[in-house]
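Below are the structure tokens for one structure; questions will follow.
Only one protein chain is missing from this complex, and each of the others stays in its spot.
Entry: chain A
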Amino acid sequence: MRKTGSPCSGQSGLPNPAFGHEKPHGKPLWLLAELTYKCPLQCPYCSNPLDFAGAGAELTTQQWLDVFAQGREMGAVQLGFSGGEPLVRQDLADLIAGAHELGYYTNLITSGVGLNAAKMAAFKQAGLDHIQISFQASDADVNNMLAGSKKAFEQKLAMAREVKAQGYPMVLNFVTHRHNIDQIDRIIELCVALEADYVELATCQYYGWAYENTEQLLPTQAQLAHAEAVTNDYRERLAAAGNPIKLIFVTPDYYEERPKGCMNGWGQVFLTVTPDGTALPCHSARMLPLEFPNVADSTLKEIWDANPSFNYFRGDDWMQEPCRSCDEKDKDFGGCHCQAYMLTGDMHNADPVCSKSAHHHKIVTARERAETVTNAPDQFVYRNERNSRVFAKG
């Protein structure tokens, strides 16, 4: 269980002219530590790589602490513990304590499964700043939760209450899709009742596992418009009532004519380290035909400043048409290279979400299909070791 990280809203720093082979880039303000790919749940829209069962051994406690120290020295300030399910790591409290001492703002991104009040208190003691509970178990689960049944959701609700009781800021993250988006009013009501501080209503991004399930997940345009209107309505009413809750609604880029910018720019703000130590400019980038470095072989500074893969999409030398001569290229940097790669087979292409892309019809077709497809959640490809091995072999 993991989420797509939202980059810091701060400005990225100035290029550092002191280092050899560099392209302009900011500081890695946001460090995402994917501690493990192990997870007790099997979400069909997990953004973990499809071949996760083939990944190498996990970093040790000491290796992680070393990565955190290096990151902090380079200016990293937000640290996310995710996975998989980070609670699976037995040394989580030690990792939190280490990160806290270094001055990080520490975020635990969890499904809540495996959490209990005692652990939460221990994490608090260790200096954990914030807990995000993701409600994205499986579709049936979201529905069961809204109906008030099923154990996993009882557990999540209990943990959400405990998060508040222990005085943590709480973010609730709901991955929405065509099977639950019509119930967004009830999702919001639940979040209000749980006194969430922030609610992320994110229509799932079609990377990783979700891409295998696009047909089953993409909401229709009408569903989306409805959900957004409902959210806006709640926003107004809650604000008028003096409720400080923040509702964050993320639309799927499949319904845009311009792509979302790549993580504030590739290798500009965001640095992910995967369970086996691979360093990535974002959680999805591993799918690209680039070779990514490992923190066991190089320092974080070498990786961030000069690694060819981190430099690859910095600047615009890599661009081809229509991006190269486009007057909007500073806005979206050509969009998402992973999406371009998935949909067109060439990561140098414009993100096909862009209406200037020669491949834009693929997005349009997916939208059209969303209008006609019949709902059959049992056709999901579930994220579990067996399915993953199939991909790992391929």
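Keep this in mind: contacts are C-beta pairs under 8 Å (C-beta built on N, C-alpha and C of every residue); 3 or more make two chains touch, one makes a residue touch a chain; residues count from 1.
Basically, contacts and distances are computed from a predicted model.
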Message: Given that one chain of this complex has been left out, which of "Alpha-ketoacid dehydrogenase subunit beta", "Hydrogenase expression/formation protein", "Antibiotic ABC transporter permease" or "PqqA binding protein" is its protein name according to UniProt?
response: "PqqA binding protein"
- line: Across A:129, A:253 or A:305, the one contacting the chain not displayed is A:129
Message: Give me the chain A residues in contact with the hidden chain, please.
response: 5-6, 8-11, 13, 27, 29-30, 74-75, 77-78, 80, 103, 105, 107, 129-130, 132, 167, 169, 171, 197-198, 244
